[in-house]
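The complex appears here minus one protein chain, its other protein chains still in place.
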Amino acid sequence: METYYSIAKSQIRHNLWQPVLISAVMLAASPLVLGIRNLSPEQSAKVLETFVALIGIILFVPVFYPEQDQSVRDTIRARYTPITCIYLIRLALSLLAAAIFLLAYMGVMKAGNCGMEMGRFYFGTCAEMLFFGGIGIFAYGVSDNLIIGYMAPMVYYAAAIGAGAKYMKWFYPFGMLTDYMTKYWILAAGIVLGAAGIWMRNIKKN
Amino acid sequence: MWSLWKKECKQTAKSLIYWLYVICLVLFYVSQMGGMRGRMMTAPKEGQEDYRTYGKKDTASEAEIMDYGLSRLVTGYYLETFDTYPVGYVKEVNISEKEKEEIGEMLADMTGEQPDTLDKKLEEYMMLPWGTEEEASWVPAMRDGYSYEKFLKNMGRVCEILGPGSEFTEAKLKYSARTPVDYEGAKKAYENLVTKDGYTGGYLRLFSDYMGILMGILPAFLITSRILRDRRAKMQDLIFTRKTSSAVIVTARCLAGICMAILPVIAISVMPMIDCILFAKGTGIRLDYLAFLKYDLGWLLPPVMAVTALGMLVTELSETPLAILVQVIWWFASLQMGINGMSGGDYGWNLIPRHNSVVNYGGFANGFGQLVKNRLLYAALAVVLTAATIGIYEAKRKGHFRRRGNILFNRKKSDQA
Partner (left out) sequence: MLYTANEERVRHMNTTVEIRHLDKYYGRKKALSDINLTIPAGMFGLLGRNGAGKTTLMKTLATLLEKQKGEVRICGIPVENASQIRRIIGYLPQDFSMYPNMTVYESMDYLGVLSGLGKKERQKRIPLLLERVNLSDAQYKKVKTLSGGMKRRLGIAQAILHNPKVLIVDEPTAGLDPEERVRFRNLLCEIAEDRIVILSTHIVGDIEATCENIAVLDEGTLLFTGTVEELLLAVKGKVYKAEISRSELEKLKKRYLVTSMLTMGNNVIVRFLAEKQPFEGARHCEADVEDAYMYLMQKRGGKL
């Protein structure tokens, strides 16, 4: 247990503070350009789904990056603690950060009199964050290229805005008010893709 | 320099991310314009239901503008809140008691109603179910013979109250108040398409509208990946000590990035050309066979240049994927700002000018001057950013900005040296 705690502490200090900081700045600066007061449920959902959920990409995708250098990776892999354990701790911390950020942001929105069902919207946005994160982790794990890891979810996002629910059906990420079932589907997909990404990363050992 | 450029191009062509880029372009094209072949624009027939596909009238009459402006103002007045779009996402502006009173007086003046009766009538009107407005006993309408200048003055005051991004500027009102063309207008639109646009022009304009969306973001991924890969391979020092000048290295890389990014776009742009050629067979339409080059190079190349150059600069400076975040923000803002001008003509200084229509040659012609200035701006920006990158690169070569720490962060204190 102490091991996991120490790893987590080290991760926060050295690796995670950057994505966390960027997400925080992004969210904090947003009221300057978006309105987050007195929004209708549709408008609230739009803000959450097309803007806030993007921090999922920022927080989850760089999971493999600190060990990008092969020699660092080998040093870490030769240790007793499996490297997958480190990845999972990182993702858990990212999830915690994402959950807290979302809660805070929705709190501000609610205080600004936005009309939304807190529980539903919270779960729906979390699912979406994990979905985009999962796509990115998978792309990164398979290609060994962080940029591709960022590009894949962004392209999916752009495609969703362009092509829409028609083509994506169950995996349409913006279905908060139109078809809430999609949220369960994308949550599952995000978790599966993320796990697959980690698995692929470990297989490609050299 | 050209051999370096060639090598860079080859390297890019061998990378996975490049082919993912190409796939994205192809898929996007197919999904947006893939089905055009069977539905090409033909001449309008008299007595059609509506001529919406032929676009909107070039401008609205003063009466139409005033009617439209009034209806929007009335809605906002009733709800006590207005939607503004300073950067594209909706920002609600609530009006204070005093402001509501002021607007109420404006409305009273324009409709000819007394302020208190106006409120009651509005209440009734707003509560009507959808679609029954026209049968209502009272509809908010402009007083006969109301002066346009006075109307504009009122609108001006509303803009002041609401702040930036409101819909009540004269330009915006004009734009939004336009109605779809009638048969005469449709005929004119089709004629423009065939004569002025050479038929292909309209389709390539639509192509540029769609592809512009991708050009505003994807090249950033390409160039960032390319530069960071250099660092992964720890090539920096090897390159730094060669005799090639920084200017040559940076320019060759930038040019290669731009060329490789625009090349598949040009290739794909042949598709709408083919669609047009097939359609025009036997119709006697004189096609503009160079349309694809004009639009690829004139409309789409400048954002590719600017995005690539910016990506290069930010990546060289930060040595992290930060350029992607920067570009995503710029891309978002550009897309959102373009939403209100989708049918074209309103190009402004947007990185991604919109013209989501095969017609509206009029808007295009009107906005052409601005469009040219816009495109030149981004091309010039690309040159400036590249020059800045050369400066940074040279500085790094000489040992400044080195994050390896030896120079900047590992200074011995004088008593330890």
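Should a chain be cited, it is by its letter among A and B, assigned in written order, with residues numbered from 1 in that chain.
Convention: contacts are C-beta pairs under 8 Å (C-beta built on N, C-alpha and C of every residue); 3 or more make two chains touch, one makes a residue touch a chain.
Being a predicted model, the structure only gives us computed values, none of them experimental.
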Listed residues A:P41, A:P66, A:G115 or A:G162, member touching the removed chain: A:P66
Those residues of chain A which, in the complete complex, touch the missing chain: 2-3, 6-7, 10, 14-15, 66, 69-72, 74-82, 86, 205-206
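Going forward, only the chains that are shown with their structure count from here on.
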Interfacial residue positions of chain A with respect to chain B in the complex: 22, 33-35, 37-39, 43, 47, 51, 58, 68-69, 143, 145-148, 150-152, 154-155, 158-159, 162-163, 167
List of chain B residues in touch with chain A within their complex: 16-17, 20, 24, 27-28, 31-32, 81, 86-87, 89-92, 94, 213-214, 217-218, 221, 224-225, 228, 232, 321, 324-325, 328, 333
